[in-house]
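Just one protein chain is left out here, and the rest sit where they should.
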Amino acid sequence: MNTAVDVSRFVRTEKIEALPPPKLARGPIAWVRENLFSSPINTALTLAVAYLLFVLIPPILDFLFFNAVWTGTDRAACRAETAGHPVGACWAFVVSKINFFTYGSYPAEERWRVNIFFVLLAIGVAWLLWLRAPRRDLGAVYFFWLFPIASYVLLTGGNVDIGLRAWLLFATIGVVFMAAIGFAAFMLKTSVRSAVLVAAGIVAVLGVTLALLDWDWGLEPVPTSRWGGILVTLLVATVGIVFSLPFGILLALGRRSKLPILRMASVIFIEFVRGVPLITVLIMANTMLPLFLPPDVTVDRLTRPLVGVAFFASAYMAEVVRGGLQAMPKGQYEGAMSLGLNYPQMMVLIILPQALRIVIPGIVNTFIGLFKDTSLVSVVGIFDLVKTIEASRIDPNWAAPTISYTGYAFAALFYFIFCWGMSRYSLGVERRLAAGHKR
Amino acid sequence: MQSVVSPTSPPKRSFLYDPNVRGIFYQVLLICVVGYLFYMAATNVVENLQRAKIASGFGFLDVTAGFDISQTLVPFSAAGSTYRDAFIVGLLNTLIVSAIGIVFATILGFTIGIARLSTNWMVAKVAMVYVELLRNIPLLLQLLFWYIAVLGPLPQPRDSFQLGAGFFLNSRGLFMPRPVYGADIWAVVAAFAIGIVGTVLFRRYAKRQQEATGRQYRVGFVSLALIIGLPVATWIVLALASVNPVSFDMPQKGTFNLRGGMQILPEFVALLVGLVTYTAAFIAEVVRAGILAVSKGQTEAANSLGLKSGQTLRLVVIPQAMRVIIPPLTSQYLNLTKNSSLAVAVGYPDLVQVFMGTVLNQTGQAVEVVMITMGVYLTISLVTSFVMNIYNRRVAIVER
Partner (left out) sequence: MKKAIASIAFGLMAASFVATGASAQATLASVKQKGYLTCGSNTGLAGFGLPDAQGNWTGLDVEFCRAIAAAIFDDPTKVRFIPLSAKDRFTALQSGEVDVLSRNSTVTMSRDTQLGLDFPAVNYFDGQGFMVRKKLGISSAKELNGASICTQQGTTTELNLADYFRANNMKYEVVAFATSDETFKAYDAGRCDAFTTDASGLYSERLRASNPDDHIVLPEIISKEPLGPAVRHGDNQWGDIVRWTHNAMLDAEELGVTKANVDQMKGSDNPEIKRLLGTEGKFGEAVGLTNDWAYRIVKHVGNYGESFERNVGEGSKLKIKRGLNAQWTKGGLQYGLPVR
C-alpha cells in the first residue's frame, strides 16, 4: 500500500520563455538551413566534413581518373620520370594482366570453358535469386545438381575414369540399398513398391552423376594447379554456397531436434566452427586433411580449402536457418502435425519453405561474408584473385610506385560490386517481406 | 486418410512407429557413423604420422625455439626460449592487438553509427559511404592496402621524421621514449587511485544533490581533474623535489636503426588500422540498429521534457539502445579478435603467424599445433559468450 511516498524530486517553479515560431521550411535554402546549418554545432560539423571531403576527394579522383595511365605495355608508361607527368593509377597494368587475373594460368586455348562456367553460374544465380522466375524448383535442381556436374566436367575436363570395379561396386551397393529400403518398408507395413521406387530414383540419380563424370567428353584435362584468379574466387564462393545451404539446413534441423545426441552433435559442430578463425580452419584443411585420410589417398590442393570453406560456411548458414525456424509461429508446427504429417513431410512441405523465405536476407548476408572470406584462401597458397594480384605486382616489368595501389583498387572494385550488389538485393527482399507482413 | 480412432481402443501398431524408438535408432546410427569416421581419422593419423616419422605429443613445447620474433611483450631469445615461450609471445601479441583494436573500433564505430543518424545531411551521407565502402571489401585486401600505405611514404631510418620530444617515425615504425619507472612511482599510482575513488564519491554526491535541488554539477570536469590532474600534480611536485619517479630511455640513432626507446612496428599499425576501420563499419551498423530500435516516443518524450539532443542521446536513447546493441557488439568484438589472425598477411607475429606458421613448420607437428591454436580461439569465444549471457540476463527487460 505505498501511496504518495514522499520522494524529494526537483520541480521547476519559474516559467521559461516560449521558443520562437519555426522558420519557413520549404525550398532549397530552407532545406540547406534545416539539414546543414540548423545550429552552430551543425554548421561546424558541416564545414568540417566539407573540408575533409575537399582534402580527400580531389586526390582520389586524380589518382583514379585524371592522372591515371590507360594504355601502355610496360613500366615506362607508369613511372612519372619516364611518362613525363604525375602518374596515378596504372590501369594499363590491369589491362595487360586481365587474363591472368581472370583465369590464372588456365591454358589460353581452353579458356572458353571457363567462360561457359561463368555463364552457367550467372544463369543459376539469377534463377534462384529472382523471386518471380519461372520454375524455381527446377532452378534448385539445376543449381545444386546439374550445374556442379557441368562445371566439374567443363573445368577439369571430366573423364574421371572410375573403372569397371568401381562401377560393379556401385551397382552392388545400389541393389543392397534398394533391398534394405524395401525391407524396411515391409517391416513398417507401408507400400514396398513406392519405397523401392524412391530408392531406385536415388540410385539412378547417383548413377547418372557418376556416368556424366566418367564419360569422356573429349576435353583436354586441366589440372587444378593451373586454375586461378576470378575463376577460383567464384569457384570457392560457389562451392561454399552449394554445400553450405543444404548442410546448414541439416545442421539447423539437428540443433532444433528433440533428439539429445543429434542436437548435441550439431551444437558442438556449429559452436566449434564459429569460435575459430577461418584461417585456422584453412590451415587445418591444408595440413591435417591429408593426415586424416588413408595413406594411398591424396586430396587435390584446391579441394582442401574448398572443404574448409564449405564446413565453415555451413555453420554460419545453420545459425541463419535456425533463426528462421525459431521465427515460425508454433501454430504452423501444430497445424502440420494435426494434419498427420510426419517430421520430414512437415519440414519439407510446411516449415522450411516459409522459414527459408524469411531468412533470405540473412542467407544473402552470410553469402556476402563468404564471398569476402574467399580471399583468405590466398593465405594457404591458392591462386585466387588476391593472390594473382599479389603475384603480379612484383613483376619487374611493371615495377612502378603506383602498381600495388592499382592492383588493390581493381580487386576492391571487383569485390565491392559483387558484395554491394548482393546487399542491395538483400535489402530489397527484406523490404518486400516487410511489406508482405504488414498486410 | 485414416479412420477416426475411438478413444477406447488405442491403435496397436508396430513398435517401429514409436517416435521414441525411432529417435533412439537414428541417434545410434549417428553415433555409429560419427564414431566410425573419428576412428578412421584417428587410425589414419597414427599410421600416417608413423610412416612420416613425425613425433607426436606435446614434448616439443619444451624444445628450444631457435628463431627470433620481431615483437615480444615478454623476453624472448632464439637461444634460451622454447616453443612454449613462442606460443606465449604469439598469444600476447594477438591479445594486445585485439584489446587495443576493440577500444578504438568501439569509439570509431559509435561515432559513425551516431553520425549515420545525424540530422546533418552531409554527416549522415559521409558516414553511410564509409560504412558501405568498408563493409563490402574483404579485410585481407584492406590490410594489404594499409601495409603498403603505411610503409610506402615513410623514409628510411637515416632520414627519419623527427617529431620532437624523442619521437621518430620511419619505415621501421614509430619510435618513442620508453618510460623507466623509478622507486617513487608508487606516489603517482596512489594519486591516481585516490583520483578514481574521489570521482566515484563526487558523482554520487552530485547525483543526490541534483535529485534534491535540481542543481547540476560539472561532473565531467571534476572527474578529469581528479583522475588526470591529481597524478600529474603529484609528479610535478616530486619532480620539483628532484625525486623523479619516471625517467625516459630515448631512442638513439644507430648504424641502421634507432636504438633504445619503444618501437611500434609498422606491421602492428597496419593491422590495427585495418581491423579498427573495418570493424568500426560493422559496429556503426549495430549501433544504428540499436538506436533505431528505441521507439521514437522515447526521444519525443525526452525532448518535451526539455532535454537537449546530447542529453537525450546520453540519458535516454543510448541506455535503452544498449540492450539491443550489446549482443551483436560482442560478436563484433569476437570477430575482431578472430580477424586479427589475418596478421599473417602483413607479417605481424600473432598467434597464428608464430605458432601455426613458424612453429608448425619447424616441428611438423600439425595435429598438436592446430589443436592448441584452435583451442585458444575457442576458449576466448566461449568465455566471452558465457560472460555476455550473464550480462544479457541482467539487463534484459523483465517482462510480466
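Chains: A and B, in written order; residue numbering restarts at 1 for each.
Going forward, a residue touches a chain if its C-beta (ideal position, glycine included) is under 8 Å from a C-beta of that chain, and two chains touch if they have at least 3 such contacts.
As the structure is a computational prediction, the values presented were derived from the model and not from experiment.
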item	value
Interface partners of the hidden chain - shown chains only, full complex considered	A, B
Touching the absent chain when the full complex is considered, from B:S56, B:T119 or B:Q156	B:Q156
Selected from B:E267, B:E285 or B:E368 as touching the chain missing from the view	B:E267
Contact with the hidden chain (one of A:A83, A:L188 or A:V299)	A:V299
Selected residue (touches chain absent from view) among A:R135, A:R226 or A:K258	A:R226
Residues of chain A in contact with the chain not shown	99-100, 105-108, 144-145, 148-149, 152, 156, 160, 162, 202, 205-206, 209-210, 213, 223, 225-226, 242-243, 246-247, 249-250, 286-287, 290, 293, 295-301, 303, 306-307, 348, 352, 379, 381, 390-391, 393-396, 399-400
For chain B, residues in touch with the removed chain	48, 51-55, 66-70, 78-79, 148, 151-152, 154, 156, 171-172, 254-257, 259, 266-267, 344-345, 347, 349, 353, 357-358, 360-362, 364, 366
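By definition in this document, only the chains that are shown with their structure count from here on.
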item	value
Distance from chain B to chain A - Cα centre to Cα centre, in angstrom	26
Residues of chain B defined as touching chain A within the complex	1-2, 14, 16-17, 23, 26-27, 30-31, 34, 40-41, 44-45, 47-49, 51, 118-123, 126, 132-133, 135-141, 144-145, 148-149, 152, 210-214, 338-339, 341-342, 344-345, 352, 356, 360, 366-367, 370, 373-374, 377-378, 380-382
Touch list for chain A against partner chain B, complex	8-10, 12, 35-36, 38, 42, 45-46, 49-50, 52-53, 187-189, 258-262, 265, 271-272, 274-280, 283-284, 287-288, 290-295, 340, 368, 372-376, 378-379, 386, 390, 401, 404-405, 408, 411-412, 415-416, 419-420, 423
